[in-house]
Structures are given as structure tokens and as C-alpha cells.
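Once you've had a glance at the structure underneath, I'll fire off some questions.
Apart from one protein chain that is not included, each protein chain of the complex appears where it belongs.
Moving on to subunit A:
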Amino acid sequence: MEQKVITTDLLVIGGGTAGCYAAWHAAQLDPNLRITVVEKADIRRSGCLAAGVNALNAYITKGKTPDFYVDYAKNDAAGIVREDLLLTLSQRLNHVTAELEKMGLVILKDANGDYVTRGDRNLKINGENIKPLLARAVRKHHQIKVINHVNVVDYLVAGQQIYGAVGFSTTAAEAYVFHANAVIIATGGASGLYRPNNPGFSKHKMWYPPFNTGAGYAMGLRAGAEMTTFEMRFIALRCKDTIAPVGTIAQGVGAKQINALGEVYEQKYGLRTAERVYGTVQEMQAGRGPCYLQTDQITPAQEQDLYHAYLNMAPAQTLKWLEAKRGPRQQNVEIEGTEPYIVGGHAASGYWVSTERETTIHGLFAAGDVAGGAPQKYVTGALAEGEIAAEAAVKRLQQINISEPPVIATQIAVILQQAQRYLQRDNSIYKVRELEEAMQKVMDSYAGGITTHYEYNGQQLVLAQQKIAQLQQLSEQMAANDMHELMSLYEVRERLLICQCVIAHLAARKETRWHSFAENLDYPQQDPRFDKYVNSIYRAGKIQIIFRELVKRRQRYEHQN
């Protein structure tokens, strides 16, 4: 395999929302900085924003304050948030929105030129081309080198200090070794851990991008970084089959959630994000399914507007309506909960970071869905965190001057040899996708998947842990025929480690604080003794749990070591 060596000042891993913006911002902070963005796909259409998004979900609207946003997110997560992180990102939401508009994003305005808001926190946009716009802004800076189609698999870390990362081309027989003194990880969250809604041909018709496989989490775990709140899974309430967003219908045309009897049930279970999912599950279990968004009373004009809105972000839904020749006026929109995801932009799971977004590994910063503690950050929150991380990384680069210890060369050799072994082996009994399916089945059956209505108990978690451990052993014998398969192999390896971490976290939070997101049948009530973070570190093959006290809103949190 050919080896490409790239030396840069700042390495950004994952050219998605947060990564692109971080690179762009860093370039503006220091015109002499050499910045490299390494992306598994192509930054023009990679990650969450590929199909387009519907709205900017996080904005401080007129008369509201950043504290209002923090209060909202804190309440929605029943208190388990990092208020310092939420506050610092909320303070930047409107500024990054203005930057997005300068890049070319269309945002709806009224006759006075003020943004039109949707509810208390959202702006209406044309989000179809949001990713190409971000990518174009990045490409305008010649000091940013973009490397597409390279899947990063491991960090280079010694003595809790980052020195770079290693990745592999997804097409050619090429290994990439990156040397950098500061790294921003922005690989997004993890999908595909649990058996999905459509496990057959349309298995990747899921809400979260199936290509965000949690590489950032897994690399961090392997390097000994501390993680937080992996037990707060995110389950989305979505249109059945197409898994398209429901907010557009619910908030756009004011459609209510109703059961098969036509009763509005959402008030019964509460309006927190988790409770909306839980309510739907409860109605189904009580025999009152399917559940719907009631759209049969909307006007023809509203129906047309919905067709347009979905084409701009989830075209499958418009196709579904039109090819059936039954639009939302003829037929209420059936809804369902998705499989659970680990995603720090909606829930609070991810890296345990300082207020400056530094992880517990020196020189490694995290932004967007990969970073923990700050749920409900969405697009603008990811941008804000990209900005904060970029500022901290640039500051660090200006202050330090370190040289790479010799052990890094050994690490590189080990990673490359391992890849060679995967590629040369031809006698593996199990295919990569067979192990993936097995993993998803274990998580579904024993760790609170769709099949068990997101519920689990301690005994099931013990079984889940054992079965995932067995799959991890089998995964060491996997083989890859080409570079694409090598990528798939690493993806499964990543997901298995994340599953291990999720199970340990679910077992550690002995309460039910969030219905459905973490529904522990042994402990069905919320318990004030768990007004703390469940954190973890991976050591010698085991997940060690650490409980930490809640961080205050105006505290500047720094790591102790």
C-alpha cells in the first residue's frame, strides 16, 4: 500500500457542518496556519447536511436570550446537560447564522427585513444547498487543504497528547499519515448500532446518516479519552417508512399527533422530545396504533407547500405522496420512532470536553455531534462549536511547540500492518455485513431497541455485553477484499466498541430519567441521586464508569490533569 504523509498545523477530521466551519474560521483567525480537512466522502455533500435541512433549529429569536435556550435544552434533557457548553454555544447562534447568510443561505425575512421565526427558536430557510455553500466557503481559502475520500481510523496519541491520525483511501490502495499539533474531531454521531426501522433492502433509509458510524467516538475511546452520557440515546419520531422529519408538518401546518381512534394523545405524555416518542410507543402498546400526524384538514395550498418543503430536505417523502397519488390531505401521515442513535447534537452523548471544547487528550478538540454535554445544538450549534474549537486550537498552536516522540512511528507501523492483515486475509468465515447484522440484532433485543419498545433491564444488558464482546472477538478475524470493504470493516469495529460503551452507560444509570431514550425497567422512576453525569474511559478492554457532579452555567470548566 502506498503511504502518503501529510504534515499540517491543524488537522480537522470530518468535513461536515462543524468541521468545515471550524477550518474556515481557523483560516480567518490566522492567515499563516496550514489547515487540512480530511473527509471520508466529499465535503460538498457529506454528513448530515447531504440532502439539505429544513430549518435552523437553534436561534435566539427576538426578545429571547441565550439563557432561554439553555433553559429549554436543560428542561428537555431533565437536567443532564453541560450548561456552560450550552451557554457558550447559544451566545454565538445568531452570529453564525449571519455568517451562513453571507455564504449564501436563503433565510426567510419579513417586509422589515427581519428573519421570520418558526416558534421560539427556529428560522425558516431554503436548506437544500447548505452543504455546498459551506464547502465553497472552505475552498476559497487556499491555506485549507481538503482531502476527500479518506476514512480516518485511529489517532496518534502519546502521553495524553495528540500528534495526528491515520486513515485509508476509500478507493485506492493508499494509507494517509497525518502529523499535526492540534486536531479538531468533527466526525458526527453514530448510526447503525441498532437494528433499523427498515432492516431489508432499505436498511439505510434511516434518519441519521448511515455513513456517520461513530469513528470519532471509537478513536477517542481507544486513545483513552473520557466520554459522557452515552446512555442518553436519541430516538427520532419520524414519518413511517421514509423516516422523514415530522417537525415540518407538526410545526408548519400545526398537525397534532393522533392515535388510530383519532384521539390527540401528545398532551397525555408530555411535550419533551423523549416524551413524544414515548407517547407514541405507549399508544401502540395499548393497541391504539398506528399513530399519525393529522393532516387531512390542511388546505390544498398547504399540501403543495409540504411537497416543496420535503423536496428541499427529504425528497423520499414527496415521492411517496406523489407516486401513491395520495397526498397528506387524503391520508394522515403515519409516524414511528426510529432505532436509537448516539448523537451529541440532539442528545448529550459524546466527548467530555472543557468549556473551550478540548477533550481530555491535549490538543484534541471536539465540535458538533461528536461532542457531548450540549443537546439540541443542531446545525447552528455545530457551527458555533466549530468556531469555539477553532479558536482554542489556534490559541494552543500559537503557545506550544512540541516534537513528536519516537513511539508515534511505532504506532503508525502497527496501524498500517493491521490494515495489511485485513486486506491479505482470505479465510474469514464471517463477512463484515454479517457481523454488522448480528450486532444490530443484539442491541435491538437486549439493549432497548425497537423490538423491545426501547426498554431493557439489567439482565438483558449483561447478555448484550457478553454477545457484543463475542462479536468483537470475531471482528478481529474479519477480512477486506478492497479499500471499500476495508472502510466497512473499520465501521463495524467502531460500532462494536460504541455498543460496548452504550451498554455500560445504560447499566450505570440506575433510574429512568428520559422515557424511551433510556427506559430502565428495573428502575422505572427518576432518582435525584443520579443528578450527575455518567462518564467513562476505556481501559484494557473495559469501560470504566466515572460519575461526575453537574457543571454550573457560568463556570469555566477545565480538565484537572
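Going forward, a residue touches a chain if its C-beta (ideal position, glycine included) is under 8 Å from a C-beta of that chain, and two chains touch if they have at least 3 such contacts; residues count from 1.
The rule we apply is simple: contacts and distances are computed from a predicted model.
Visitor: The chain that is not shown, which UniProt protein name from "Ferredoxin", "propane 2-monooxygenase", "Xanthine dehydrogenase subunit D" or "ABC transporter ATP-binding protein" does it carry?
Guide: For the chain missing from the view, the UniProt record says "Ferredoxin".
Visitor: Kindly state which of the options A:K102, A:K140 or A:H204 is in contact with the chain not pictured.
Guide: Spelled out, the listed residue whose C-beta touches the missing chain is A:H204.
Visitor: Where the complex has a chain not shown, which of A:L108, A:M284 or A:I408 is the residue touching it?
Guide: Final answer for the missing-chain contact: A:L108.
Visitor: Touching the hidden chain in the complete assembly: which of A:I6, A:A22, A:A55 or A:I80 does that?
Guide: Candidates A:I6, A:A22, A:A55 or A:I80; residue touching the omitted chain: A:A55.
Visitor: Give the residue, chosen from A:S46, A:N259 or A:N520, that touches the chain omitted from the document.
Guide: Touches the omitted chain: A:S46.
Visitor: Which candidate, A:G252, A:G344, A:G363 or A:G448, sits in contact with the chain we can't see?
Guide: Missing-chain contact among the listed residues: A:G252.
Visitor: Can you list, in ascending order, the subunit A residues touching the missing chain?
Guide: Touch with the absent chain occurs at residues 40-42, 44-47, 50-51, 54-55, 106-108, 116, 118, 124-129, 148-149, 170-171, 198, 200-206, 209-211, 241-242, 248-249, 251-253, 305-309, 311-312, 315-316, 318-320, 322-324, 484, 487.
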